[in-house]
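Quick one: this structure, given as structure tokens, is what I'll be asking you about.
Removed from the display is one protein chain of the complex; every other protein chain stays in position.
Lettered A and B in written order, each chain numbered from 1.
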Amino acid sequence: MARVRREARIVTRDAAPTPHIAHSAAVGAVSPRDASPAPVPKLELRGIAKTFRTDHGDVEALAPCDLAVREGELVMVVGPSGCGKSTLMSIAAGLEAPTSGEVRVDGRPAGPAGPQRTVVFQRFALFPSETVEGNIAFGLTVAGVARAEREARVAEQLELMGLARFRRAWPHELSGGMQQRVAIARALAVRPEILLMDEPFGALDAQTRTVLQGEISRLRRVMNYTVLFITHSVEEAVYLGDRVVVMSSRPGRIRRDIAIPHDEPWRGLEIEDASMREEFIRYKREIWELIRTEIVRE
Amino acid sequence: MAPRRSHAEPVPTATSGGATRAWRAAWRREPGRAAWTAIAIGSLCVMLGAWAWATRPGGAIPALFLPPPGDVAASFVRLVSRPYLGSTFGAHVLSSLDVVIGGWLLAGAVGLPLGIAMGWWRRARWIAFPLFQVLRPIPPLAWIPLAIVWLGIGEPARIFVVFVAALVPWVMNSMQAVHSIDGLLVRAARTLGASDRQILTRVVCRTALPTLVAGARIALGNAWTTLIAAELLAATSGLGYIALNASRTLEMGILLVSMLVIGVLGAAFSFGMQALARVFAPWSRGART
Partner (left out) sequence: MSASPPLAPPSARPRAAVPAALIVGAASIATLVVAWQVVAMAGIVPARVLPTPLDVALRFATLAVETFSGSTLEGHALASLTRWVIGAACAIALGIPLGVALAWLPPLRPVIAPAFELLRFIPPFAWVPIAVLWFGASTTTQALIVFIAAFPACVINAHLGVSLVDPILPRAAAMLGAGGVATLRRVVLPVAAPSIFTGVRIAFSNGWMALVGAELVVGKQGLGFLISQGQINDSVTTIMVGMIAIGALGALIDFGFQRVERAWLPWLAFGAKRAS
């Protein structure tokens, strides 16, 4: 099928050879989980570019970017600050229109933003006029989900995120970590096909971040979501990702796409332990080197 | 010099220095709850006493300038017990309340949707905001003569003036409230599948509710203030009308009572609206903004 062929083409382009890392040669071409003929990607960004028009001229935020995320895959995006990561995310979510290129979901043009692709923002963006419960239920309420079903799903999320005790609290009564857990629960409650996260732990303290990173990796094992996850922490990227996409400095383009296989010996460890392992450090150093050259280039 | 000074410093001075410091520190501390209440009541009593003393028969202030507190109390009893200027005191108060609530609600019915629309749709703001910018500096009171020429001295003229006075705060605050909503909340709602309409009603209006109520409170305050002025100029009943008449007939006690009742009702409006905000927007109580 045409779709399959196109996918294959994109994959080969993604798989730029990375001499320092042994696994990279095969990266992207073969998803770690299903080695069968490349399926239609769940989320596909095709030639996405974005130019902002401002008073003082045009700002080219994104150069044409191609990125494909397979079903159940967690792709991490790292890059220097201001390289267009958030822009990429907004476009993927359908919140912003690209200047050129298109977003596809399941091989079809994606429509406007909607519960099929939910977003967890860096600033929590909880609705101040809704309780924890109300925030989590929001997407279900606006979709007109029946009450019993809604309550069941909210309860499930409260349980999952350890928020049951705070169900009736107002957002301003919660700590930052709890607020972010509510934001994640809110995004998950609508059972999105794709989860988009824009530096979700950026505003948190180190301990809370570690705990939530652990929870995300646990959630992943349980629920198998398709996730595009933006971060500025290389460690987080290596720890959580199936793939790490490194972006160039502005205008952002995809510099490198690195697969992190599932059978790495540190998989399943806590992040502090994992980050001590030699293999982990090798990935980290490689990615850091790429980002450093990008920052210097700028 | 220095050694001599330190040598000469006598012990009592040091103590008195300490006392001064304690005295100073006391002036920089908020009194406790009990002390606060005691001082407040004491202060009120002293003022009342000074008033009574200054206005006593043969006192410094003649009763025609300021009547003694007893006169004011007696006037209050007189006002409540017998009709004044053709109707009972209650009827006068009701007449004022009628106009103020009517004009305020009317202004809200126009101003609230208009303000929300102006905050939400940029084109609506472009069109309507300049008009309000032009109208805003004209004090509502300046409309009174125009209202009288157009509508006569009846109730419609007063309702019109109150409407004008309340409209600007209704519109401006509603617009501000909606306009200053964090755009991220709108985006979040959109990714969760809310339609434009649901975003407007479930996210924007609810988030803006505390500010909307604050705008309503300001509008009510303006309406009340303006109504009193309108009643001074064109009315046949109402608290302002009582005040003006009492001043013409030199009934100082009645004049003061009407002023006090006007003040008490104004305060009641203000606190009532604040209570309303707490009931309808419980999350705003401790919200950090």
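Keep this in mind: contacts are C-beta pairs under 8 Å (C-beta built on N, C-alpha and C of every residue); 3 or more make two chains touch, one makes a residue touch a chain.
Since the structure is predicted, the reported quantities are computational estimates derived from the model, not experimental observations.
Remark: the omitted chain is touched by one listed residue; of B:52, B:77, B:109 or B:250 this is B:250. Only one of B:54, B:80, B:109 or B:127 touches the chain withheld from this view, namely B:127.
For the chain missing from the display, the contacting residue among B:39, B:54, B:73 or B:276 is B:39, taking the whole complex into account. Mapped onto chain B, the interface with the missing chain covers residues 24, 26-31, 35-40, 43-44, 47, 64-65, 120-123, 125-131, 134-146, 148-150, 178-179, 181-183, 186, 196, 204, 224-225, 228-229, 232-233, 240, 243-244, 246-247, 250, 252, 255-256, 258-260, 262-264, 266-267, 270.
Quick note on the criterion: only the chains that are shown with their structure count from here on.
Chain centres here are Cα averages; for chain A and chain B they lie 51 Å apart. Interface residues of chain B facing chain A in the complex, by the touch rule stated above, are 182, 184-185, 187-195, 198, 202-203, 206-207, 209, 281-284, 286-288. Against chain B, in their complex, chain A makes its touches with residues 90, 93-95, 112-115, 117-119, 121, 123, 125, 127-130, 138-139, 141-143, 170-173, 186-187, 190, 196.
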